[in-house]
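Structure in structure tokens, see below.
Every protein chain except one is present and positioned as in the full complex.
For clarity, chains are labelled A and B in written order, and residue numbers in each chain start from 1.
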Amino acid sequence: MRRLGDAAVVFDGRDGQTHVLPPEAVAVADWVAEFQQLNGRVSIEVLNARLCEEFGIDEHATGYRDLLNMLQEIGVLRA
Amino acid sequence: MPGNKAHWHLLPLLRDVDHVRRMTLADWDLTLRLARQARLLGTIAHRVAANSVLWRLVPPEVQGHLCSALVYADHRARMVRLELGALASVIPSSVPVVLLKGAAYVAEAQPFAAGRLPGDVDIMVPRDRLDEVERALLDAGWKFESVDDYDQQYYRQWSHELPPMRYPGHALEVDLHHTITPVTSRTRADTDLLFRDVRAVTASRYLVLSPADQIVHAVIHLFQDSELDVRLRDLVDIDALLRTYMQADADWCQLATRAQCHGASGLLAYALKYCGLWLGTPVREVVAPPMGLACRGMDWLMSATMLPHDPDTVPGLKRRMGGWAAQVRYHRLRMPPGLLIRHLSTKMGRQLAHAVRFRAASKVRDTGAGERQAGG
């Protein structure tokens, strides 16, 4: 992962794909990294719940769960 | 000095990479062209790059070509791994899948596969599971490259593999085999024996042939599966397999036995002869060396067609004759005589049809249809 300003690009060596992370996605990835440093690895469900609580988002909004899943898929996040 | 320019530096370089010390920039100029033609540039690049002293002796402009060949070979190997990954999840897990040639070398991460330019992905399954695997691939989205009825019929009736398939958008074709020799060929591989001695690839669902069978398959492929044009690369594969697996006398004896089981003793003898002669492979005389008239014919054919040709001269009569003779020979080895005529004539008829279509298409193109990248 290379940070470019507030955004980042990620190279996934497994399939040779490059992913572009806009600043919002990088902010979420950073928050997750910090959260996991304090609390250890937790599931996507738990991460989503805590994230929504923290930022006052409706927990049933799928956007953040999708984002977390995507970050996990490309190897940026381990849950 | 022998006539073909491959003898000047390409073969010496393949025999011993230390030959780099004796090469000038002008020598490299020709050698790069010959090596590229023979699809061996990446292999040579890897061998040179592995020795930092030798690498520094290579002129910078040549280093560029070698780097490029390594990057490209890496990319192709990555495509092979991706294709194998995709196939692994689609083929029913109860089917034993044997990787052949390049796919096997990549999956086993063979040191000699570094820099080697893999062709398509060849896999083999038992004949009684072939329909099931074909169905699974088609259902998952792979498609036959050619829907030509003649091709389909030819492959299914007489070949040891199905027509090539490809998943739309994937870089590589998949050749699905059920054995390693055409069903009509005089050389008849013992398929049961092949499957009996397969080995598992570490941490994967795939299998590979036993070392001796890998060598025998490479030998059969060298003479039979191809049209003998610039097949030096296949000989280099055999050289690498021999150097990797043939350690003790017992290994050589086993190889000879195996070749006999598959009816390929004669072919093995030729392959060993040219490996020793051209590539300096340390070979043992475990099969009777080829002799007589057939041997002289083969000698002529080998040097006329296996080595890359001088890129600055029009292919000579010898090579053109050789190319034609090799094609006839190739079909003779594969098919009974009646079929030979049928295949050649149908093929010619098709070529004519192609030529007509081709001319029509090029007219359309002249008036300005699109083409891919790197234009002006």
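The working rule: contacts are C-beta pairs under 8 Å (C-beta built on N, C-alpha and C of every residue); 3 or more make two chains touch, one makes a residue touch a chain.
One rule holds in what follows: contacts and distances are computed from a predicted model.
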Name the absent chain by its UniProt protein name; which of "Galactitol-specific PTS system IIB component", "HprK-related kinase A", "ABC transporter permease" or "Probable septum site-determining protein MinC" is it? "HprK-related kinase A"
Considering the entire complex, write down the shown chains that touch the omitted one. A, B
Sort through B:His65, B:Lys101 or B:Arg231 and give me the one touching the missing partner chain. B:His65
Missing-chain contact among A:Gly5, A:Gly40 or A:Gly56 belongs to A:Gly5
Please output the residues of subunit B touching the missing chain, sorted low to high. 24-26, 28-29, 33, 36-37, 59, 61-62, 64-65, 67-68, 71-72, 74-75, 78, 311-312, 362, 365-371, 373-376
Can you list, in ascending order, the subunit A residues touching the missing chain? 2, 4-5, 7-9, 11, 13, 16, 18, 20-22
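By our rule, only the chains that are shown with their structure count from here on.
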So, in whole Å, the Cα centroid of subunit A is separated from that of subunit B by 45
